[in-house]
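Notes follow the structure.
Then we have subunit A:
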Amino acid sequence: MQNPDAKKQVAIQNLTLTFNKGKKNENKALDNVSFDIYEGETFGLVGESGSGKTTLGRSVLKLYEPESGSITFDGQDITKMKRKELGDFRRQAQMIFQDPQASLNGRLTVSNILGEGLDEAGYPKDKEKRRKKVLELLQMVGLNEDHASRYPHEFSGGQKQRIGIARALAVKPKFIIADEPISALDVSVQAQVVNLLAQLQKDHGLTYLFIAHDLAMVKYLSDRIGVLHWGKLVELGTAEQVYNHALHPYTKSLLSAVPEPDPVKEKAHRVETYDPSFEKDGQEREMVEVEPGHFVLATPEEVVKYKDAQR
Partner candidate 1 sequence: MEASQEFTLVGIKNEAATEKINKPTLTFWQSVWHRLKKNKLAVVSLYFLAAVAIFALASTAVVSQSDANQFNTNAGAKYKSLPPKSGLPIPLWDGKGTVLGSADKVDVYEKNDVKQNFLFGTDNLGRSLGKRVTVGLRISLFVALAATAIDLVFGVSYGLISGWFGGWVDTLMQRIIEVISAIPTLVVVTLLAMLFGSGIGSIILAIALTNWVSMARQVRNQTLTLKERDFVLAAKTLGGSGPKIAVKHLVPNMAGTIIVQVMMTIPSAIMFEAVLSAINLGVKAPTASLGTLIADSQSMLQYYPYQILIPATILVLVSLAFILLGDGLRDAFDPKMLDE
Partner candidate 2 sequence: AGWWGSNPSSDKNTLNYAMSADVQTLDTSKATDQYSNLVLGNTESNLLRVNSKGEPAPDLAKSYKVSDDGLTYTVELRSGLKWSDGSKLTAKDVVYSWQRMVNPKTASQYSYLASGVLNADDIMAGKKDVSELGVSASGNTITFKLDHAMPQFKYLLAFANFAPQKESVVNKEGDKYGTTADKQIYSGAYKFEGWNGTNGKFKMVKNDNYWDAKNVKTKTVNWQVVKNPDTALKLYKQGKIDRVSISNSPEMYSANKNNKDVKSAAVAAATYLEYNQANNAFLKNQKIRQALNLATNRTELASQATGGTRDAAVSLVSKGLTKTTSGEDLAAYVKPGYTYDKKKAQQLFKEGLAEVNQGKMKISLETDADSVISKNTVDYIKQAWESTFGSDIEVTEKVVPFKQRLKDSQSGDFDVVVTNWNGDYQDGSTFYDLFASKDAGYNDGKFTNESYFAAVKKADTTDATNASARQDDFKDAEKALMDDANINPLYSWKASSLVRSNVKGVVESPVGLTLDLTYAHRK
């Protein structure tokens, strides 16, 4: 989606966030992260556990307060939003969670869960209308009326996740953050959810921030990809650029570690190990644009080195 006139949906500038600041367990979860998400695209975010993906996603939804930097949504700085604007914003940006079990309140029926979103969106209270709307939402995610009166624990993982998606859709959002929406799911149903997400994007023109550590899935779904490591964005580019022309050694090692369902390839394949110690050498690194739209976190010397290694 290198369309130059594509509109910026979300712009993240120099975002830094530290947990437990000033305490013994201080933890810099995000460190000077900047990138944009364009309207209608899927932005994939990958990185190992603890690299700050969830933190980033939640910051964008204003669930965490950043320490410094700015996040704008549709040109509005979300950190400065007042009550009413926040309400509007909440309806436009939604989230899908990793653990489908934990993300649904086990004490509510599916129709009540979906109803909550409708309430917040100011949907009329009329019973019949509401029933229809709930049914519509359910059908949107491939479920049917039978399911409306059931409780979350009766559903399988994939179904639960689809209910979570329906809940997010209830407020008609423009932007959805999907935080590892499939990693807790069985392989056979992962595709159900991914296909559903793709379909919904097509139908409703949604923008996604798609967080995952299944790199094949990210590649499959995303237009652009950012690679996060220790709270820093180390590489950013189109899916093709990051996968096929990765520059940063961390990205490379990450990619090499992904096993492919192909015995012949897999048995020949070597895993590259990454030695992160150089990241701590104290040198200033910046995002350098090595080709249009493809950035890598590096010193100028490293850029040269990385490029050489490519050839």
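Everything below uses one rule, namely that a residue touches a chain if its C-beta (ideal position, glycine included) is under 8 Å from a C-beta of that chain, and two chains touch if they have at least 3 such contacts; residues count from 1.
Regarding candidate selection, all candidates are chains of the complex that A comes from, given by their letters.
On a predicted model such as this, the values are computed, not experimentally measured, just so you know.
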Inset, instruction - Would you mind pointing out which option among 1 or 2 touches subunit A in this complex? - result: 1
Legend entry - Touching residues (chain side subunit A, partner candidate 1) in the complex: 58, 61, 63, 86-87, 90-91, 93-95, 97-99, 102-108, 116-117, 120, 142-144, 146-147, 149-151, 153-155, 159, 164, 167-168, 170-171
